[in-house]
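Below is a structure I'd like to ask you about.
With one protein chain removed, the remaining protein chains of the complex are shown where they sit.
As written, the chain order gives the labels A and B, with residue 1 at the start of each chain.
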Amino acid sequence: MIPGISITEILTLTSILFFIGIYGFITRTNLISMLISVEIIMNSTVINFVIINKYLYPELLQGVVYSIFIIAVAAAETALAVAIIINLYKQISSVDVKETETLKY
Amino acid sequence: MEKYIFYVLALIMIISAIASVSSRKMLRSVVYLLFVLIGIAGIYFMADYNFLAAIQLTVYAGGIIVLIIFSVLLVHHIDMELEVAKKSKRIITALTCLIGLGVFLTTIYSHPFVETTAAVTTTTADIGFALLSTKAGGFILPFEVISILLLAVMIGAIIIAKGEDGAEDQPKETPLVKQEKSVEKKEELLENEVTV
Partner (left out) sequence: MNISYLFLIPLIPLAVFLVLGIFNQKIKPAVSGWIGVAGLAASTILSFYAAFQYFFVTGKLNGSFQSFTEKMVWMNFTDTLHIDLGILIDPISIMMLIVVSTISLMVHIYSLGYMKGDPGYTKFFAFLSLFTFSMYGLVLATNLFQIYIFWELVGVSSFLLIGFYYTRNSAVAAAKKAFIVTRFADFGFLIGILIIGFYTGTWDFETLNNPEGAAIVNWASTSFMGLSVLTWALILIFMGGAGKSAMLPLHIWLPDAMEGPTPVSALIHAATMVVAGVYLVARLFPMYYFVEEGFVLNIVAYVGAFSSLFAAIIAITQTDIKRILAFSTMSQIGYMMMSLGVSGFDGLEGVGYMASMFHLFTHAMFKALLFLGAGSVIHAVHSNYLKDMGGLRKHMPVTNITFLIAALAIAGVPPLAGFWSKDEILVAAFENNQFLYSIGILVAGLTAFYMFRLYFGIFWGKETTYAHKPKESPRSMTIPLIILAIFSVMVGFIPFSEYVTADKLGFVAHLNYPLAATAVLIGLIGIIFAWIFYKKENDLAERFAHAFGFFYKWASNKFYFDELYLFITRKLIFKRISAPIAYFDKKFVDGTMEGIGNKTLVIANKIKGIQSGKVQDYAFGFISGVVVLAIVFIYLWTN
């Protein structure tokens, strides 16, 4: 636990980051920008895991270990997403999300 | 003392996040993301989780940011301005996010959190033992699964990024590209008319 800071303040911070990430994901038109927003969201959840572990259950390790796993998976997923974006760019010469609307009615 | 550091870090993170999400230039957005990630590492340091902070800096700030910058360089004209979404969309999304934020905050502030005051430091050795212990409460299974996942991702990324053989000659025409091409054609015609 961090002396002087209550848990609610940190949780407030992570919630704000989370919603900023969501706003970015829904609003942006570029695929890579959406990727960046997803990164913001995932990072905020990792903080949540760690802080709750530290403040409420300090003798357990689940939060930290799990956050390591989240970071690993997020990195893998970002790498794959970039690969897909590059492949898509080769097909349609654009990274605008408006070009990816073929699966519609 | 920690309080001030925390508030400064929080401010930097929030402002960088907002800037990252609303910036018109691609590279600036990536750099603001970098600031957010560094701020998060700072919070980990404050919480006495050195190992995690190091992983955060190494993997995220080092690996992923570099990866994103490379992809930006591959697919972009660097000085191209990004488009913004319609105003109605932005307002509705902002509204929804604010309402959601309100729900979260209400829940957080009304819940009685039982904080412990004992400060227990988690060392790297503890984390290592936990990751590799086969006893109950050990994380060896997810550890191995993660390693297989990383293998799959590597193979997948290589294959996807390589693409099909011979399909990379002519990039297909999308409506946006078509529009640009027709605009170019019209401009050419206008130029020809003017000269004639």
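Throughout what follows, contacts are C-beta pairs under 8 Å (C-beta built on N, C-alpha and C of every residue); 3 or more make two chains touch, one makes a residue touch a chain.
Owing to the predicted nature of the structure, the values given are computational and were not obtained by experimental measurement.
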Q) So which of B:V66, B:V103 or B:I159 would be touching the chain we can't see? A) B:V103
Q: Could you please point out the chain B residues that touch the chain left off the display?
A: 92-93, 96-97, 99-100, 103, 106-107
Q) For chain A, which residues reach the chain that was dropped from this view? A) 22, 25-27, 34, 97-98, 100-105
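Definition applied: only the chains that are shown with their structure count from here on.
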Q) Between chain A and chain B, what's the gap in Å when you average each chain's C-alpha atoms? A) 6
**Q.** In the complex with chain B, residue positions of chain A that touch it
**A.** 1-13, 15-24, 26-30, 32-33, 35-37, 39-40, 43, 46-47, 50-51, 54-56, 58-59, 61, 64-65, 67-69, 71-80, 82-87, 89-96, 98-99
Q. Where on chain B is chain A touching in the complex?
A. 1-3, 6, 10, 13-14, 17-18, 20-22, 26, 29-30, 33, 36-37, 40, 43-44, 46-49, 51-52, 55-56, 59-60, 63-64, 67-68, 70-72, 74-76, 82-85, 89-90, 93-94, 97-98, 100-101, 104-105, 108-109, 113-120, 122, 126-127, 130-131, 139, 142, 146, 149-150, 153, 156-158, 160-161, 163, 167-168, 171-172, 174-177
